[in-house]
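Complex shown without one protein chain; remaining protein chains in place.
Moving on, here comes chain A:
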Amino acid sequence: MSSASPPATKKSVYEGSTQFKNWRYSPEKLAHVRSTLNQAAVAVIKRTFEAYEPGSSANVLFLTADEEHLLVKHYIATITQLCSLFRFPEEVEATAISYFKRFYLKNTVMDWHPKNVMLTTLFLATKTTNNPISLETYTTHIKSTTASDVLDLEFLVAQSLGFEFSVWHAHRALWGVWLDFQSLPDTAADWPQAHRDAYETALGYVRASRLTDVEFIFTPSQIALAAVSLTLPEESYKWLKSKYPSYNAVETTVNKIKTIIQSLSRPPDVESVREVDRRLRLCKNPEKIVGSKAYLARKAEQEKKAEEKRNRKAVEAGEDDPFGFELGRSTIVDDDDDDDDDDN
């Protein structure tokens, strides 16, 4: 609760995290990121359309940032369904959803369809949270999914996340707040038992909050407190007062979160999703559709580049000793194995 606590003399552990440093936005900034990303994507795809078939982009209705977001939101709900199918721990689900949402702050659905990205983020999350399952088990339990559907995008996802795999979750904070409630003066011994339902309800609000942007705007503990105060307003108030002398500021923040959770945490209606998805089929980046003209052209170009690089290397290496560079010579020779040269 950085907004209300007295100036900290020492940085909290949370403040040292990559989440705090790189994944926090103001609502305005968030909207800006999405619209800029969307505009740039549309421009690129339009150019690609035109390059392969002049005039072909004229009648295409590209997705807006809001429509992209609608689709993302729909697939967040799908991640939840998959997680209950596999009975993954809360940690996996929450992490996968965070990865998924973060991915679409760096990429557009018109390049990468959320259906695939969702599979990859979930699989990656099982590994990063130390709940790994084999790829085979994973794919056999999801209808018509192959290993490459999951792994092809793994690198791109990891890159998009900046390889920052560690995520701080509101459901953990909720548990902390819950334990702390029990240490308030005059708390009955059977308080946890008597309020078990309330905890579940609060957890439900935290889960619902994953469909919204609150994790990009607020801290996990602020979200947790909002969830509890939607459930047990009086106790929350009491706890807040005992904890923070300047609780008014926290209350304002918490109220903002409550409003968002209450108004924006429902999955989008299926009809509108279907409509957007139908249009997405027409405005997808052709370079990313396997088998399309543009895709093949791009592949061919990459192949050519790789070939050139291999030849160049062969020439460089072939000049002297087949066992490598000799002493006394500049050694800026890329001695990678040739199956994994580092071209772009």
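Criterion: contacts are C-beta pairs under 8 Å (C-beta built on N, C-alpha and C of every residue); 3 or more make two chains touch, one makes a residue touch a chain; residues count from 1.
What we mean here is this: contacts and distances are computed from a predicted model.
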Which listed name, "Glycosyltransferase 28", "50S ribosomal protein L14, chloroplastic", "Calcium-binding protein 39-related" or "[RNA-polymerase]-subunit kinase", is the one UniProt assigns to the chain that has been left out? "[RNA-polymerase]-subunit kinase"
Missing-chain contact among A:Ala51, A:Leu151, A:Leu264 or A:Ala297 belongs to A:Leu151
Residue touching the undisplayed chain, where the options are A:Thr18, A:Gln39, A:Thr64 or A:Asn116: A:Thr18
Spell out, residue by residue, where the missing chain touches chain A. 13, 16-18, 37, 40, 106-107, 111, 123-124, 127-128, 130, 132, 134-135, 147, 150-151, 154-156, 158-160, 162-166, 172, 324, 327-332, 334-337, 339-344
